[in-house]
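Notes follow once the structure below has been shown.
With one protein chain held back, the other chains of the complex are shown just where they sit.
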Amino acid sequence: MDLGTFLIQVLNGVQYGLLLFLVASGLTLVFGIMGIINLAHGSFYMIGAYLAWSLSQHFGSLWLAILAGVVLTVLIGVALEWLLINKLYHRDHLYQVLLTYGLILVFEELRSVIWGNDVHGVAVPEWLAASIRLTDTLAYPVYRLWISAVCLVLAVLMYLLIQRTRLGMMIRAGASNREMVQSLGINIQLVYRLVFALGVALAAFAGMIAAPVSSVFPGMGNQVLIICFVVVVIGGIGSVKGAMAGAILIGLVDTFGKIVQVEIAGFRVLPELAGMTVYLLMAAVLLWRPEGIFGRRL
Amino acid sequence: MAEAAARETVLRTEALSRRFGGLAAVDNVALECRMGEVHAVIGPNGAGKTTLINLLSGDLPPSAGRVFLRDREITGLRSDAISRLGVGRSYQKTNVFLPFTAFENARVAAQSRLPSSMRFFRSARTYRQVNEAAERALVQAGLEGREGIPVSALSHGEQRQVEIAMTLATGPSTLLLDEPLAGMGAEESARIVELLQKLVAGHAILLVEHDMDAVFAVADVLTVMVNGAVLASGPPEAIRSNPEVQEAYLGTEEAH
Amino acid sequence: MAGARVRLAVLGVLALALAALPFLADKFYVQLATKILILAIFAMSLDLLVGYTGLVSLGHAAFFGFAGYLLALVSPQYEAANLWTSLAIALAGSAVLALVIGALVLRTSGIYFIMVTLAFGEMLFHLFHDTSIAGGSDGIYVYVRPVGTIFGWQPFDFEDFTHFYLVVLVAALGVYALLRMVLASPFGRVIVGIRVNEHRMRSLGYHTFRYKLVCFVLAGTLAGLAGYLAAVQFGVVNPDMLGFHVSASALMMLILGGMGTLVGPAIGAAVMMTLELLFQKITDHWLLPMGVFIVLVALLLPRGLVGLVTGARAKDDSRG
Partner (left out) sequence: MTEAKFRSSGRRKFLQDTAALGGAAALGGFAPAIARAQARKVRVGLMLPYSGTYTQLGIAIENGFRLAIAENGGNIAGREIEYVKLDDESNPAKATDNANKLVTGDKVDILVGTVHSGVQAGMLKIVRETGVLHIGPNAGLNAMTTALCAPNMFRTSFANSQVSYPMGKVLAERRVKNAVTLTWKYSAGEESVNGFKDAFTKGGGKIMRDLWIPFPNVEFQSLLTEIASLKPEAVYVFFAGGGAAKFLRDYQAAGLKGKIPLYGAGFLTDGILEAAGVAEAAEGVETTLHYGDGIDTAKNNAFRLSYAKAYKLQPDVYAVQGYDAGLLFVAGMKAVKGDIGNRKAMIAAMEKAEIDSPRGRWRMSKAHNPVQDFYLRKVVGKENKVIGVAAKSLDYPPASLCKMA
């Protein structure tokens, strides 16, 4: 692999990682702040992608579809928190796992009822449909670069929101001391609802902007969910910084795992076991720091 | 003092410290616990007494300093290893198995002294020695007749007694007792004080306690902690008359 | 003691009734009952982790599927495998796998533990899904069921659904008895103590990690037994068997029946399978009512069906 190809592959890995970050950051915020494990998080990624597909056909514009989709998913998130999730704050994680697993089935099946089981492609918006030629054989799709840029902007916004705003202060305080926040007269219920909706919207938004490059297909949410768990475990629960580090790391490991060839004792280990690399990375992190790279010591 | 010097030192710390962020909860503490003595640690709330016990029992690793059990350094060992070396502790906040009966609490504690609990095929209830040790501990803690009741159904004072029974059931030679009398009625307190007086013969006891009457009734040595550091240490009479201590602690205590 | 005797009596009657089933019902129901019993073994093994030790694993299917794969891999393609050796390999394999995974995942707790067990289950899924070790995503078939002879005598024939059912029934009762025994043993008391208050167990001198690990291995091995039997029954093993839907359904059986009771998860398995059939009859989109049902159980039935009847889980813990 020459240097140019190597750098392009790094770009591929980072781009994938940034997208994962969007999904994982929502997951880690909901974990860290609300203490809720939400298995249905990945379903919102899928819902976002399907919304992008069906709404963009309806409106004829991906941008309108994304706008409407985000509003819709925020509403769904608020409704879910209000109807179901807030019943679980004082319950064992086991019940959170079960309830949100039930939601996965409900969402997956509703998707099947509403949109069917086919794979669909989503057209890239025209002004981003170009490719930049990098080598004589390879061009890089502008849309992929645009995704990375959007993810980076959102990451910065999230950082500012958490570090610099009153809501962010409440979020940080809520994470460390529930009673204190309540004694300050802050409506923690409202904060939770907002955080949950924010998390869900992030996942759905990631699904929407990813739709043109990933296609939309049944079960896409679960794939992402599990990888995002790995991101969160590697980065440390509740740490947005950790989610970023974990996501980029996994993006790179996954990308290079697919293309690097490694043989051990005559067996081709990579790319044969490419699907396992991210989990092996997780195992290594567990041995080194069970609480994750940026996690608080347990 | 002469008598005390002859006794074997069981537990000893050297410059033991524990910091939480910038705060030194335990600061450069050196103390000794001898066989046949009750060493009481007193001090205002937040003085670092519980943290000190946590450092000795292995519930917390120290930031600096060393802990010795007899000649062996136990600094940084985990709590289960320290427990197996014969150091038993009780907790200030009741830390028992609420759904279990009082007997099962003590039995699980006593069972920890089997060479191993990796035994799968025989009912736990058929280990006679374990049952006897548990029963003995319950009687010592004043819980005879209450064995079959789930701890969650016992009174707060009785739960405190279960806490002590569990510690005793492990048959420790060194006891670290964190406010054993807290939450107990006068009658139960008297009983535990009596128990301590009886136990001291074969044990080294480190006692953290707020009940000054009880402390002066049983303590052979007193250490006063303030802000994580040792303010004074010595025989009870010397401490009682120490002006520094009176100002910092006892004086205010009596003023209440 | 009286409680134990009543339980024994009830169990005896139930066992007899179950043993009589193949002589009363037709093949479809016998095969359904076989499947339920296999899942009951799986759910009971998970109960040991979740209900008794307090370790919420979302990757238990890894051991279930792994043992199934081991059977498929050691079976000659068109001949019967030896029951005893293939079973021993499957059980030993899932035990070793549980030892390795357990040693890693038990370094974490709480939410981490849930996520990490899920992730390791997925790792196994990818191992079989992405490589050609055993048919990749298509899975692998066990064309002929294993044969178990004892010095040339063949006590049962797995190709006969009644024989297989009875063997599975014996296995399920055996697992139940084994777990009851283990739970009453010093080891069992330790793991229950760990669930209630691990910190205190440690300060009493228990090296809790080791007990949790042994418990994890035991649960994994029994899950392997269930997986082995499932592979024999269906004659096919595929990556989905290791996936998180299987793990989550087992968790659902546990909660539905009532965790920490052993009997509950078995009942949960029966109810879940029945509901699945029922929903499938009503609609092609049967996962929709199933999902709603799961949500409702999580919200409204924390102690499960057994808890509904006895109203007490604490009772089980306070024995002793």
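By letter and in written order, the chains are A, B and C; residue numbering begins at 1 in each of them.
To be clear about the criterion, a contact is a pair of C-beta atoms (placed from the backbone, for glycine too) under 8 Å apart; a residue touches a chain by one contact, two chains touch by 3 or more.
Since we're looking at a predicted model, the values are computed, not measured.
Here is the thing to keep in mind: the chain we left out touches A, C in the whole complex. The chain that is not drawn here is touched, among residues C:T53, C:N238 or C:T261, by C:N238.
When you scan C:H129, C:R195, C:K212 or C:R303 for touch with the missing chain, the hit is C:H129. Counting the whole complex, the residues of chain A in touch with the unshown chain are 1-2, 4-5, 8-9, 12-13, 15-16, 117-121, 123-124, 131, 133-141, 143-144, 213-215, 217, 255-256, 258-259, 271, 274-275.
One chain of the complex is left out; on chain C, the residues touching it are 26, 28, 77, 126, 129-132, 135-139, 141, 143, 234-236, 238, 240-241, 281, 284.
Keep this in mind: only the chains that are shown with their structure count from here on.
Shown here, the protein chains touch in a chain-like sequence that does not close on itself. With centres computed from Cα atoms alone, the innermost chain of the structure is C. Of all chains, the one whose Cα centroid sits at the greatest distance from that of chain A is B.
Separating the CA-averaged centres of chain B and chain C is a span of 43 Å. With each centre defined as the average position of its C-alpha atoms, the distance from chain A to chain C rounds to 32 Å. Centroid to centroid, with C-alpha atoms defining each point, chain A and chain B lie 49 Å apart. Among the residues of chain C, none is in touch with two or more other chains.
Not a single residue in chain B touches at least two other chains. By the touch rule above, chain A contacts chain C in their complex via residues 31, 35, 37, 39, 84, 87-88, 91-95, 97-99, 101-110, 112-113, 222, 226, 229-230, 232-233, 237, 272-276, 279-280, 282-283, 286-287, 290-291, 298. Note for the complex: chain C touches chain A at residues 50, 56, 58, 104-105, 107-112, 114-116, 118-120, 122-123, 126-127, 129-131, 244, 248, 251-252, 255, 285, 287-288, 290-299, 302. Residues of chain C that touch chain B in their complex: 181-182, 184-190, 193, 196-197, 199-208, 210-211, 214, 314, 317-320.
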